[in-house]
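Notes follow once the structure below has been shown.
With one protein chain removed, the remaining protein chains of the complex are shown where they sit.
What follows is chain A.
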Amino acid sequence: MASQPTPPPRQGDPAGDFYSVEAALADSLKVPCQVMLDIPNSGHLEGTAEKHLRKGTNLELPFWLAQPLIVKDIMELKVPLSYGPRVRNALTASARSVNLRNLGGGGGAFYAGGVLLAHSTQGVMVDEPLVKALDSAYRERMIEVMDQSQHTSADGGGEGAAYEFCQGLDTWEKQLFHRGETAAKEFKQWSEAKLKKASR
């Protein structure tokens, strides 16, 4: 049975990911790889004075460059530390207390980077444990994000666990937070504008 290719992630986003800076930044996630064969005239990738890239060399490449090479079996992908067992265990233990801001892809793109990584072989093999870890972490943190976004106007200053939590948001969560906050603000503005109109 030929397996159907997994649809590429991030399609049909209502916000239009094509123009999204965050989505473009997620591609720049640095992934450690090992070279599977000698590549002539590519020593500059390693950053040394060597002319050729030797088999077995370890180097870090941005995801957009590494992915086609991984698919063609020129490189072997190694899971970056930010998606490794330590972070996964921390997320399982208490997803809300993990600071995702500086993990993963460029500009805090933890989930986006993770999705790219899990589907890096383009449907041949999906990293299920990683997807599962990201999914459950997102669900757990999402509720807190929604909660916090509704109460920003009541929140006087930056203090406490809620503030700490908001400092460690990933780009996806920040977007969620922003939209929730805007909706709450708009509702408040609308009901108060009515009040003004009535008192005139």
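Just so it is clear, contacts are C-beta pairs under 8 Å (C-beta built on N, C-alpha and C of every residue); 3 or more make two chains touch, one makes a residue touch a chain; residues count from 1.
Following the convention adopted for this analysis, contacts and distances are computed from a predicted model.
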{"item": "Per UniProt, the name of the complex member that is left out, chosen from \"DNA replication complex GINS protein PSF2\", \"Probable 26S proteasome non-ATPase regulatory subunit 3\", \"DNA polymerase\" or \"BBIP1 protein\"", "value": "\"DNA replication complex GINS protein PSF2\""}
{"item": "Residue among A:Val35, A:Leu53, A:Leu100 or A:Val115 touching the omitted chain", "value": "A:Val115"}
{"item": "Residues belonging to chain A that touch the chain removed from view", "value": "1, 3-4, 6-7, 9-10, 13-16, 111, 115, 128, 131-132, 134-136, 138-139, 142-143, 146-147, 149-150, 172, 175-176, 179-180, 182-184, 186-187, 189-191, 194-195, 197-198"}
